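In what follows, a single structure is set out as C-alpha cells and then discussed.
Of the protein chains in this complex, one is absent; all others appear in place.
By written order: A, B and C. Residues from 1 in each chain.
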Amino acid sequence: MKKKINIGMIGTKFMGKAHSHALRDVSMFFDLDVEPVMKTLCGTSPETESIAKKYGWEKWTTDWREVIEDPEIHAIAVLTPGFLHKEMAVAAAEKGKHIICEKPLANSLEDAKEMFEAVQKIGVIHMTNFNYRRVPAVNLAKKLVDEGRLGEIYHFRAVYQQDWVLDADWVWRFDKKQAGSGSMSDKGSHIIDLARFLVGEITEVVADSKIFFKEKAVPGKNETRPVTTDDACMFITRFENGAMGLFETSRISAGHKNFLSFEINGSKGSLIFNLERLNELDIYLKDEDPSAQGFRNIIVTDPLHTYIDKMWPAGHIIGWEHTFIFQYYEFLKGIAENKNPSPSFEDGVKTQAVIEAALKSVSERNWIKVARDL
Amino acid sequence: MKKKINIGMIGTKFMGKAHSHALRDVSMFFDLDVEPVMKTLCGTSPETESIAKKYGWEKWTTDWREVIEDPEIHAIAVLTPGFLHKEMAVAAAEKGKHIICEKPLANSLEDAKEMFEAVQKIGVIHMTNFNYRRVPAVNLAKKLVDEGRLGEIYHFRAVYQQDWVLDADWVWRFDKKQAGSGSMSDKGSHIIDLARFLVGEITEVVADSKIFFKEKAVPGKNETRPVTTDDACMFITRFENGAMGLFETSRISAGHKNFLSFEINGSKGSLIFNLERLNELDIYLKDEDPSAQGFRNIIVTDPLHTYIDKMWPAGHIIGWEHTFIFQYYEFLKGIAENKNPSPSFEDGVKTQAVIEAALKSVSERNWIKVARDL
Amino acid sequence: MKKKINIGMIGTKFMGKAHSHALRDVSMFFDLDVEPVMKTLCGTSPETESIAKKYGWEKWTTDWREVIEDPEIHAIAVLTPGFLHKEMAVAAAEKGKHIICEKPLANSLEDAKEMFEAVQKIGVIHMTNFNYRRVPAVNLAKKLVDEGRLGEIYHFRAVYQQDWVLDADWVWRFDKKQAGSGSMSDKGSHIIDLARFLVGEITEVVADSKIFFKEKAVPGKNETRPVTTDDACMFITRFENGAMGLFETSRISAGHKNFLSFEINGSKGSLIFNLERLNELDIYLKDEDPSAQGFRNIIVTDPLHTYIDKMWPAGHIIGWEHTFIFQYYEFLKGIAENKNPSPSFEDGVKTQAVIEAALKSVSERNWIKVARDL
Partner (left out) sequence: MKKKINIGMIGTKFMGKAHSHALRDVSMFFDLDVEPVMKTLCGTSPETESIAKKYGWEKWTTDWREVIEDPEIHAIAVLTPGFLHKEMAVAAAEKGKHIICEKPLANSLEDAKEMFEAVQKIGVIHMTNFNYRRVPAVNLAKKLVDEGRLGEIYHFRAVYQQDWVLDADWVWRFDKKQAGSGSMSDKGSHIIDLARFLVGEITEVVADSKIFFKEKAVPGKNETRPVTTDDACMFITRFENGAMGLFETSRISAGHKNFLSFEINGSKGSLIFNLERLNELDIYLKDEDPSAQGFRNIIVTDPLHTYIDKMWPAGHIIGWEHTFIFQYYEFLKGIAENKNPSPSFEDGVKTQAVIEAALKSVSERNWIKVARDL
C-alpha cells in the first residue's frame, strides 16, 4: 500500500486548471512510490465548488488558511498572484507542508529569501514551478550542454514574446503592487531560469524597459486605470563562465502568443528551441561531415528522451500541459525520497536576484551586479 | 444528478492507454450531460490488473465476452487488432451497447458492412475512431473548405509516413490475416477518412504497393517469419466532385515518425497540414493584397478554434492525445443527445470500400471503381 | 589565346534572357579553355534588335535559318516552343553546330529520337537543358545517393506546382499542337529527369490528368479559345532498381509559384529538396546518435559544394539563374574537351519516353511500360 500524499491547492484559474490536470494524470503515466490525493481546492470565486468538483477535488474552501492548517494535508500548491506567495508559503512551511509555488517565487528578492529560509528551517520539500525545465527538448538541450557537445558556451539569447496586452483591458498584472513587475518578472523569470539551468549563474546585467500603454480601460466601467508594470524589457548579461547573454520579454509583440525561444552558441555547436514547437530542438554540431553540415531538427518524442518512455510512441507529440505532469512527478518523487528536486526555492531566489538587478538597472540606467550572498 | 455511462474497454496496449487517458480527462475539460465511468478494462496479458488500476478502472477481466454481457455496461470501446473487431462489435451491438471502435473498422469491406448493419439494426451510438478529424487544425481546414474559402477543390494529396519497419522485428502487423493489409489499412485508413471528411467521396482508384522486407526476425528465436503486408502504397484517386487525389502510405520512410501531411488546392486558395506539428495550419488565400500574398502559418490554439476554449490560452499547444479526449467528448455527447456523431461506422465502411478498391487495383493492376451501394 | 566559340541563340523571351545572362556571366565565374562569344540572337518580335543590344549580342536576326547556316557560328541554343525543336536542332546538327536545347526535348518521343540520331550521326556536342541538375543542392543529393549514404532507395516522390493558370488568359502553352502536352511535359519533364538523375530508369507508369479550365479568354478579343493541354497530372511509377515513384504536376496549385519539391527515402536515410529554397537540402541519416536524430537543413553554399567555390563565401545564397550559368559551363567544357556532358539529348529522349507512356496511360487508363529500345 502506497503512502498517500494529500494535496491542497490555492488557486483555481489558469494555473489551478493546469496543476489540477497534472495531479489527475501523473499517476497514470508514472510509477510513483506515493499516491497523490486531490484533497482540497481553495479559491476566492463563487465557482470554487463547481470547479473543485469538475477537476476532481474531494473538498473545497475559500479560506486558504484552512487548507494550510488542515493536518491531513501534506503538500500545498501556491498558485496565487505573486504578492501573496510569501505569506502563504511561509505559513505552509511552518505547518510542515511540502510546497510547490508558482513563479516568480515572490515580488521581491527579500520576500523570496524569506520563503527559502522558511522551507529550509523546517526541512520540507520545496519547488518553484519553472515548468519549462521539464520540456523534454529542454532536457535534451541540457544533456547536450552538460556532455560538452556544444563545447565552451559563448552566447545565450532568449526572447519571450506574447501579444495579449495589445488588446487587453485592465487586469491585476498591470498593477506593480500585485504583480511585482510586468513582462520582466512574468516572462523574464522563465527565461532567466532557463539561462541558469542551461548555462550557469548571471553576474551582471544592464536593462531597459518601457510602458507603452500608459493606461488601460477598466472592463464594464467608463474609466481607465494607470499601468505601472512594463510591457517590454531588454537586457544584456554576463555569465560567471564568461558567456554573454541577451534577453527580451514583451507582451506587445503582435503575432506571438507564447513564443519563448532561446539559442545557445558554443565552440563546438549551437542549439535553438521554441516553445510554440516544444516537441522540437534544432542543433548544429561542428564535428559533422563538412559537406553535410546544418541545423538538424530533432523531434524530441523518442522513448530515449526524458519522460517520453512514459508517454506515446515516437512522433506523437505532447502538449504544453505535460510539463506540469512532469513537474508533479518530480515533486512527488522528491517527497517520496525525501530529496529536494530542482528547481527549488533557491532557484526561485536566484532568479529573483537577476530580476531585481535588472529592475535596478532600468531605474539607475547602469550595469548592476547580481546579488550573490543569498 | 447526471446519468452515469459505464464504459467497458477491450484493449490495454497503446490504444488502451490513449483511450483510458481520454476518459480520465474528458469530464475535466468538457461539460457533459452524462458522467462517464471507467468500469471495466479487458486485456489478454497478465498485467491487465495492474494496468487497470494504474489507468483508473474499477474492474478488470481477460474475457471480453464478460464485458459485453455485463448489464451494467452502457458503452464499449473496441481497440483490438482488426480481425477481432467484427465479432466484438456485433456482439456488443446485440447487447445494446454503444460502441467506439478503432480504425480500420474491419479487415474487409464485408465485415465492416456487417458491423454497420448490426449497430443500425439495434440503434446504438457508433463511432469509428478516426481521431484526426478531432485535431483543431483539421477542423479549421474543414471550416475553411465548407465556407468556400478555398473555392472549388482541385487537388487533395496526402502522405502518411513512418519508419518503424526499418528496424522492427516481426509483429502481428506483418501478418495479413491479423492486420488485413499493411500501411494501406493502418495508415491509409486515416488519410482516406480525412480526404472524405474534407473533400468528399472517392469514386475510383489506381494503386501500387510493395513489400520491401520479405521477412522479419522473430524476437527471441533464431528464425524469421514472412511478411505478408505491404510496407508502402501509392494511389491516385478521382473524387465525386471532380477533384484529383494522390496518396502515399509508408512505414519505411527514414526520419518520419508519424508524418501525416495533406495539402488541398482550390480555385481560391490552398491549405497544408502536418500531424507532427498538429497545432498549426498553413493557408493561402488568393484574395489578399497581391504584394503581400503567402502561406500563413496559423497556430491553431485560439479560443475561437474548435475545442480550444476548453483547453489553454493561445500559444499553449496541445498534444496528440487530446484528439482522443475530443473524440470521447463527441461520443458521450452523442449518447447524451441520442444523436449519432461522426465519424460513424458508416464512415468506417466507406473508407474500407476505398481500401478494398485500392487493394484490388494493386492485384489487378488497373483502375477500380469504389463500391457505392453500401 | 583561347579558342572562340561563337554562339547563336534562337529565342528572346524568358529563356532567351536566362540563357543570355548565363553566357554573359559564365566566363567571369569559371576558367574555361574556350571563350564564348555572344554572336547572334534570333527572335520573331520587332524588339529583337533592342533585346540583342541590351543582352550583349553582336548581331541579331528574325530568320533562324540564317543563324544555323552562318559558318561563323559554332554552337546553337534552341529556346523555342517544343514543336519547333526538331526542325531547328536537326538543321543545326547537319551544319555541324553544337546544340543546347530547351526541355522538353520535343513534343513527341519520335521527334526526340530523330534529334538524338541527328546529333549522334554528326558527332556534335548536345545538351537538353534540364537545368535543375545544376542546382548545388541537387548535386549534393546526387553525391549522397551515389555514395550509398541513403542505402537502397525505396521511394522517390516529386511535385512541381505552380498557379499561373488560375488567372491566365489564353497562351500557346494551352495548345496541344504547340506545347505537346500541359503540365505533364512542361513541369513533368523536369521532375522525371531529376528522378532519372537521382534514382534511375523508370520502367512502368500509371497516370491521370485533367483539364479543369476547358477554355480561356483570348486577350484583347471578346472570345475564348479551348484549352487542349492538361492543368494537372498525377502518376505512379516503378523504377528499374525496385524503388516506387510518385509524381504530381500542377499549374493550378494556389500559392505555389515555382514549387518543385522532391523527397527520397532509402534504407539508411532520406533527403528533401524544394526549388523555392534551392540553396538548401534537408537530409536524415539513420546512423546518427539516436537521441539527436533529425532532418538537418544544409545551406548548400559552402566552397565544398559543387560550383560554389566559383561563387561567394558560405551563406551568400545564389539565385535560380545560376543553374543556367553552371549549365553553360558544362556545355562549353564539353565543347572544349570534346566530351559530351549530361544531360544530353539521350536524356531528353528517355524523359520523353516516360512522358509518352504517362500520356498513353491517361488515355488507356492502364499501366504502361516505358519504351526502352531507344
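Quick note on the criterion: a contact is a pair of C-beta atoms (placed from the backbone, for glycine too) under 8 Å apart; a residue touches a chain by one contact, two chains touch by 3 or more.
None of the values given here were measured: they were computed from a predicted structure.
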Per the whole complex, from A:R238, A:K310, A:K333 or A:K360 the residue touching the absent chain is A:R238
Among C:R173, C:H256, C:K286 or C:K350, contact with the omitted chain is made only by C:H256
Checked against the full complex, the residue among A:L41, A:V206, A:A292 or A:I325 that touches the missing chain is A:V206
Touch with the missing chain holds, among B:I5, B:L109, B:A179 or B:I283, for B:I283
Considering the complete complex, of A:S45, A:T62, A:S267 or A:N338, the missing chain is touched by A:S267
Full-complex touch with the removed chain, picking from A:S27, A:T128 or A:S250, is A:S250
Had the left-out chain been drawn, it would touch chain C at residues 14, 17-18, 20-21, 24-25, 27-28, 31, 54-56, 162, 164, 256-259, 275-279, 299, 301-302, 312-322
Missing-chain contacts on chain A, rising order, are 150, 154-155, 157, 159, 161, 166, 206-208, 210, 212, 231-232, 234-236, 238, 242, 244, 246, 248, 250, 252-256, 265-270, 284, 286, 293-295, 365-367
Per the touch rule stated above, chain B touches the missing chain via residues 140, 143-144, 283, 285, 290-299, 302, 304-305
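The definition used in the following text is that only the chains that are shown with their structure count from here on.
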By Cα centroid distance, the chain farthest from chain C is A
In whole angstrom, the CA-centroid distance of chain A from chain C equals 54
Expressed in whole Å, how far the mean CA point of chain B lies from that of chain C is 41
Between the Cα centroids of chain A and chain B the separation in whole angstrom comes to 36
Multi-chain touching residues of chain C, meaning two or more other chains, are 293-295
